[in-house]
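What follows is a set of notes on a single structure, which appears directly below.
All protein chains but one are shown in place.
Should a chain be cited, it is by its letter among A and B, assigned in written order, with residues numbered from 1 in that chain.
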Amino acid sequence: MSQLQYFLALVAGGLCTAGLALSFATPLETGLLLKAFLAVGAFSLIRLWVPLGLWLDGAMAVLGAVAVLTALGVYVPAPAFFWMALISAWLFAWLFVERLSRALAPATRDNAGLGLLIPIVFGVTILVVWEVVTRGANVPQVILPPPSMIWARITSSVPTLLADFQQTFLKAVLIGYALGCGLGFVVAILIDRSPFFKSGLLPLGNFVSALPIVGVAPIMVMWFGFDWQSKAAVVVIMTFFPMLVNTVAGLNAASSIERDLMRTYAASYWQTLLKLRLPAAAPFIFNALKINSTLALIGAIVAEFFGTPIVGMGFRISTEVGRMNVDMVWAEIAVAAVAGSLFYGVITLIERGVTFWHPSVRGA
Amino acid sequence: MNKAFPIIIVLIGLLIVWYAAAIGMNAQWQNDVYRRAGTTDVPMTQFVQDTWNQEKPVLPTMHQVMGELWNTTVLVAPNKPRSLLFHAWVTFSATALGFLMGSVLGIALAVLIVHSEAMNRSLMPWIVASQTIPILALAPLIVVIGFNIFTGTLGIPTDPARLMSKAIISAYLSFFPVAVGMVKGLRSPEAIQLDLMHTYNASPSQTFWKLRWPASVPYLFTSLKVGVAASLVGAIVGELPTGAVAGLGARLLAGSYYSQTVQIWSALFAASILAAILVISVGLVEKLVARQMGARPA
């Protein structure tokens, strides 16, 4: 074990021992699982003499999480040994991750499943700590509601969330995204033949990507009304330029040898475009599609801050914040996060299918 | 000069399209005005002139926006709420503070990730995934809650509290690109260069300062440029839900409440100019640093 691991193990075991000692002050039958965890944790100090496997640390972390979660509300207010148990459970999780990643380090690729386990452990740890701290320490719900409450809110307001999702994602985001990306692509193909237009438009396109384009939202609301059309218009403007710039760059990505080859065949412009330059541009185009998937969602949500009919994710977020219904805001954000990563994930999957040959995809 | 020529031509083209569109988009309102005033047979030149100079046009023209910019910057003392410089300053201070916090945090996290396998494996997937979700949606929450905590629990006066809560959004938005870019940069030295340091028996800190850090500088500045632009967006969006009266975002919102299109456009232009200044400043620092590090001036 490394120094850090040794230290973690020692502190985790020590905290359990101290917590166990403190817990004797309470009636024996309360919080049995918590006390059991503290006892086993204290016992884990035998690793000073007998080495313990890393999976044992993982099991300790799980036991600790379950013990702390079930002990929530048993003691009011939560005593010191409760927090000690939480901290040592967290330390066991850390130790487990630390040891697992050390063990995985030499064989990076073969252990995809185990590699995935580590971020999951991290995510679950965050959720457990969040839940336990907000409920154990009675953090006001206005500041941070516990995950369980957010989940309850999600399940109880499915119709509202669905309506918002439909308004913002299925209408504004998808339509705006398709139009914006399509337009950027077509314009890129059109200006491709004119070096003059390319050298005139490209710097502008690059410049625009640094600007706070979401600011056009109030103008679009004024032009296209309160409904989804104005949000889609914002999305079109936001997604147009990344697509334009990336497609133009991608069309220049084919190497000079590959172009010379087409020239030796006396291939026409369109033959070269279809058979060489567009396939070579695919990784760039997909890059824009991925960037745009996030931009589109941001654009639609922020545009709704400027006024909507009474439905939509951005509308819900801004009004529920005003009413201090923070759990609803978090529920809406959770939906946005899931929608965003699924959108991105789908595009990545298509990308893998189309640009299977690219070194970044085939892992060369 | 040769490079600028096509850009200027394209800009002139856009300007022409803009003015032409203004005639079409403002025509209906102008016709209504004439009808109400009972005016008929307006000559074409007069009609065009009028569409270009309405008070609340659907599409204001370039000279109206520029005029508004001039009126609200040069002709007003910069400490008055009527001055756009005042609003720009409010937005800028939140942007700069947030950008600073976000970059420092991003760099620090990147250093941790590069040096700890456990951190890398636990954090990196989440940081990458968080780039795919619309974190800007959190802005109203952070602003309102942050503002309440700062003024309530911590007892900070309202103005610094408002600044801090906007800066947190800015920091949050610039943090991710900087962290990801820095991880890439700190990992950019090739195996052969790391092997060289290994043959010298260099300590981790020597390898860091003599190899990884200098190698990461180009990546750092690329992500700083993205980060500063994101920070500005964060600050502007952070000004929307607070009912804030100061800042370019508040100007946008107020303009949209009262249909003051010229005001919206001028705020938008001011925000764009601010963005350009910020990105160009980072670019200038990049050039200076590159020269310091012996790069060939391009």
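Quick notes
Methods note: a residue touches a chain if its C-beta (ideal position, glycine included) is under 8 Å from a C-beta of that chain, and two chains touch if they have at least 3 such contacts.
One rule holds in what follows: contacts and distances are computed from a predicted model.
One subunit of the complex is not drawn; among "Tryptophan synthase beta chain", "Deoxyribose-phosphate aldolase", "NitT/TauT family transport system ATP-binding protein" or "Cytochrome bo(3) ubiquinol oxidase subunit 3", its UniProt record names it "NitT/TauT family transport system ATP-binding protein". Interchain touches from the omitted chain, evaluated on the whole complex, reach A. The omitted chain makes contact with just one of the residues A:25, A:50, A:76 or A:266: A:266. Mapped onto chain A, the interface with the missing chain covers residues 255, 257-258, 260-267, 271, 275-276, 279-280, 282, 355-359, 362, 364.
Operating definition for what follows: only the chains that are shown with their structure count from here on.
Distance from the chain A centre to the chain B centre is 22 Å, each centre being the mean of its Cα atoms. Here chain A touches chain B in the complex through residues 94, 97-98, 101-102, 104-105, 115, 118-119, 121-123, 142-144, 196-197, 199-201, 203-204, 207, 209-212, 214-219, 221-223, 293-294, 297-298, 301-302, 305-307, 313-314, 317-318, 321-322, 326, 329-330, 332-333, 336-337, 340-341, 343-345, going by the rule given at the top. Only residues 3, 6-7, 9-11, 58, 117-118, 120-126, 129, 131-134, 136-141, 144-145, 148-149, 225, 229, 232-233, 236-237, 240-241, 248-249, 252-253, 255-256, 259, 261, 264-265, 267-268, 271-272, 275-276, 279 of chain B touch chain A when the two sit together in their complex.
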